[in-house]
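Once you've had a glance at the structure underneath, I'll fire off some questions.
Shown here: the complex without one of its protein chains, the others still in place.
Labels for the chains are A and B, by order of writing; each one numbers its residues from 1.
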Amino acid sequence: MSDVLKISDLYLRFRGYTGVTEVLHGISLNIRAGERVALVGESGSGKSVTARIVLGILQELRTAKVQGGLEFEGRDLNKLSASQWHDLRGTAMSIIFQDPTSSLNPVFTIETQFAEVLRRRDAKMSDAAANARAAELLNSVSIHDHERVLNSYPFQLSGGMNQRVVIAMALANEPSLLIADEPGTALDVTVQAQTLKLMHDLVEQSGTAVFFISHNLGVVREFADRVYVIYRGRIVEHGPTAAIFDNPSHAYTRALMAAVPRITGGGIPDIDDVDTAFLDPMVIHDGGAT
Amino acid sequence: MKRMIVILLRNPLSLLGLILVLLVLILAVFADFIAPFPDHRGAVIDFVHFNKPPTSRNIFGSDLVGRDLFSRVIYAYRISLILGVVVLAIATPVGTVVGLLAGYLGGKFEFVLMRLTDVFLSIPPLVLAIAMMGVLEPTLLNAMLAVTVMWWPWYARLVYNIARSEREEGYVLAAEVIGASTFHITFREILPNCLPAIITKMTLDMGFVIIIVSSLSFLGLGVQPPTPDLGSMVAEGARYLPDSWWLTVFPGLAILVAVFGFNLIGDALREIFGADQ
Partner (left out) sequence: MPPVFRLLLNRLGISFIVLVGVSMLIFGIARIIPGDPARIALGPNATVEQIDKLRETLHLNDSIFVQYGYFLSDLSRGDLGVSLYTNRPVTQDIAQFLPATLELVFFAGVMMVGIGLPLGIWSARYRGRWPDHVIRLLSLLGVSAPSFVWAVILMLVFAFYLPIFPIAGRISDSYEIQRFTGFLLIDTLLAGDFSAFSDALSHIILPAFALALSGIGQAARLTRANMVETYDKPYIEMAQAYGFKARRIANKFAFKPSLIPSLTIIGLDFAAMLGNAFLVEAVFAWPGLSRYGVAVILRKDLNAIIGTVLIISATFLIVNLIVDLMIAFLNPRIRYSERGST
């Protein structure tokens, strides 16, 4: 199986008024075709910026300096021209953000926004064809009330509905890689669960690889094949999901797992915020690819 | 506070603004010492040197009765700044109090006060000033009065908007629960949150007052001769375009420089404090 995405030794620095801040200190990860890989860490660990680097939108910031290997479907992204990389966005790779309703433009209808997305693949698609395809896509996310939804504005639909619309849009152009940045976090728990099940079923069918970014271990466990744990810009542990959860070896991973409050007693766990052990070298489990 | 000054000094644009405003201030305050012909601010006639283009004697040239334009511009700066300070010194507190009460107390207060403000705000600013000066004797004092009367509603509206949204905030409810007086809540609790917006507006308004007053004087409705005013100087000189161009260009540029300076600072303040419309 070939890699859809391969990141090698990625460094990210920001140039600010007060000097240079290093955010990523040489992370490496890869995702094979059809695989579901999760990147887990706390806020500020660098997980969200990684997603944006893959898309190429972070590099447009003038204060950002990115260094390292980026390969997508075998092509070296660093060697691509800006417009070639640009062409990949929305077609071969797509993204879902945290809050579906605010990801959609409030002053345009769903229909208009769908058409724009579909035209990324086929710039001359007619309105009728776009609507027909949008209806098909809405079906696949269990939205059958096509006309109403397409003619609506995002604020008129519920969060869960918008989430499904956003998923449908992300998969519309049959991308090889779907990046999901904390999906469903803005939704309530039951809706989030449904959303994840939906995503799971869809990517199984289409064979899309998923790069899943989260801080929610429960969700990661349900959804991901492999897990990378990131702490302060470094990967500290990675391996197949089962291995990581059954046998967390790195101090930080263990702290993460322990940090989940349990309903069945024990109360809120008492953990050190920071421990020098967190800076221990990376732990790799068997079955985690290079 | 100190941090604010440092930021203002670092940003090249606001630094430029500070320099310009400082320049204007120095010229205005020390006019008596800087002006080459201090008595030319009054009624003086010098037919030897009248209507002369810029020379080393009259660096801005001389006007139609021979007065040094540079001296008159400096004294005009003084008058403009005094006017600005006086207008704001009255309009800001009045408007703020009205806005605070309307915003916090709500109910009938809000309705009456805000409708009153609406009436003032529904007339374009210059039109209202012109209309008021139209029915008053055109003197400096009346101009000040008219401009002040037309100015306070802007502060009332600004403070009202802030007070109304702050009304629901936790700290206000907490103070109410403790039983704090209305006076305390409005002035000690809500007002400090309005201060950044007020200060920003006051800085920008200094420039705006200069614009309005010079416009009034331009039309003959504001400061009367022989008192120097940048607007009336432009008006007098406009008849002699393009030959005696210095009569209009220098006073006009003087207005531009002063207002530009205040605007630069005000803009920087707005960025520092965050946008507050």
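The rule is short, and it goes like this: a residue touches a chain if its C-beta (ideal position, glycine included) is under 8 Å from a C-beta of that chain, and two chains touch if they have at least 3 such contacts.
All of these numbers come straight from a predicted model, not from anything done at the bench.
So which of B:136, B:175, B:199 or B:272 would be touching the chain we can't see?
Spelled out, the listed residue whose C-beta touches the missing chain is B:136.
Write the list of chain A residues that the hidden chain touches.
52, 55, 57, 62, 86-91, 94-95, 97-99, 102-108, 116-117, 120, 153, 155-156
Touching the hidden chain in the full complex, which residues of chain B are there? Just list them.
So the residues of chain B touching the unseen chain are 13, 115-116, 118-120, 122-127, 130-137, 207, 211-212, 214-215, 218-221, 231, 234-235, 238, 241-242, 245, 248-249, 252, 255-256, 259-260, 263-264, 267, 275.
As a working rule, only the chains that are shown with their structure count from here on.
Centroid from C-alpha atoms only, then distance chain A to chain B, rounded to Å. What do you get?
53
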